[in-house]
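== subunit A ==
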Amino acid sequence: MKGAIEVRGLVREFKGGIKAVSGIDLDVPAGQIYGFLGPNGAGKSTTVHMLTTLLPPTAGSARVGGFDIVKEGPAVRRTIGAALQEAALDPLLTGREHLKLQLALHGVRRTERGGRTDELLERVGLRLAADRKIGGYSGGMKRRLDLALALAHRPRILFLDEPTTGLDPQSRSALWDEVVRLKRDEGVTVFLTTQYLEEADVLADRVGIIDHGRIVAEGTPASLKAEIGRPTVEAMPGEGTTQRELEGILARFGELQPSTSGIAVRLDGQGGLTEVVRALDAAQANVAALHLHSPTLDDVFLAKTGRSLEGSEEPAEPEA
Partner candidate 1 sequence: MRTLTVARAVGWRMLHNNFTTPSLLIPGLAFPLFFFIAFAGGLSRVNDVPGFDFPAGYTAFQFVFVLLQSAAFAGVFTGFGIVRDFETGFARRLMLAAPNRVGILLGYALGAIGRWALTAFILTVVALLAGMEVGGSGVDIFALYALAVLVNFVGLLWSAGVAMRLRTLQAAPLMQLPIFLALFFAPVFVPVELLADWLETIARLNPVTLLLEAGRSLIAGAPERVGIAFTAVFALIAGFFLWAVRGLRKAEAAGG
Partner candidate 2 sequence: MTAQILHLARRSVIRTLRQPANWITPLVFPLALMAVNTGGLDAATNLPGFPSDSYLAFFLAFPFVQGALFATVNAGVDLARDIQTGFINRLALTPMQSGALLVGHLGGVIAMGFLQAVWYLAVGLAIGVRLESGILGGVVIFVLAVLIVLAFGTFGALAALRSGSTEAVHSLFPVFFVFLFISSMNLPRNLIETEWFRVAASLNPVSYLIEAIRSLVIEGWNAQALALGFGISLALAVVGLTLSALSLRSRMART
């Protein structure tokens, strides 16, 4: 399968020597959804800006749709559609006017613009709101229009930079459905950045986890979780029991893991939850809460970076 996106040693350094992206390698086969997962400030948007030709890389190379992002910028732009992090819309124009302008700038003939506009509005469910100014749209409607604009010229590769951030669950789910449909029915390759584990888990064929500008893990969601392996037991000490005492008991069942609220251990097969409970009871340890976690992408992130993805925001990425 020919790679839709091929990235080799891509680097972006900003003024003051800040490295937002520190040499990443990526391969996204055509027709797949690639989830690029990481906390705020990890380098996701900078990567998207480079791959969409909006920001020249400092070093490394990348080909998108078979075209070099540095040497063949116009060809890359013809191949891709992008909905960037900020739903960049003009509050004074209507949805229809946005689409017509976008189509005109893509060189679509006037006679075809009307029909294509209606088709796109219908697809994203904005037909009734088409002639209203964007200023009155909800966040979800803006995102849907953003997607329609990205699809206006029928791109083969679609970049979606945190498309569901700030959306209500219903709008999020509708957008997921559309992304899946694009892949399934039209064979569009989707490069999707997200800070939501669930989103990457549900949508992505492959996931790359980025942290501090480096890819720390890559694979299918299932393989990444399998890499972490067995479940984790996490216990919070109750009154009269210290963290150290709990640590001593749990350490017998596997490797201790970083935990923000108690003591966690990844079970190594020496015993399951039942054995852990028995051991705690035998030691007369008072436990306030006990959780059994199946591996999630957050566990993968935790295992690879030593931090939980939730709340592990980094300083904002420099302006791209």
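In picking the candidates, the idea was that all candidates are chains of the complex that A comes from, given by their letters.
Following the convention adopted for this analysis, a residue touches a chain if its C-beta (ideal position, glycine included) is under 8 Å from a C-beta of that chain, and two chains touch if they have at least 3 such contacts; residues count from 1.
Predicted model, so just to flag it, every value in this text is computed and none were measured.
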Message: Judged by that same contact rule, which candidate in 1 or 2 sits against subunit A in the complex?
response: 2
Footprint of candidate 2 on subunit A - complex, ascending: 52-56, 69-71, 73-74, 76-78, 80-82, 84-86, 88-90, 92-93, 97, 101-102, 104-107, 133, 149
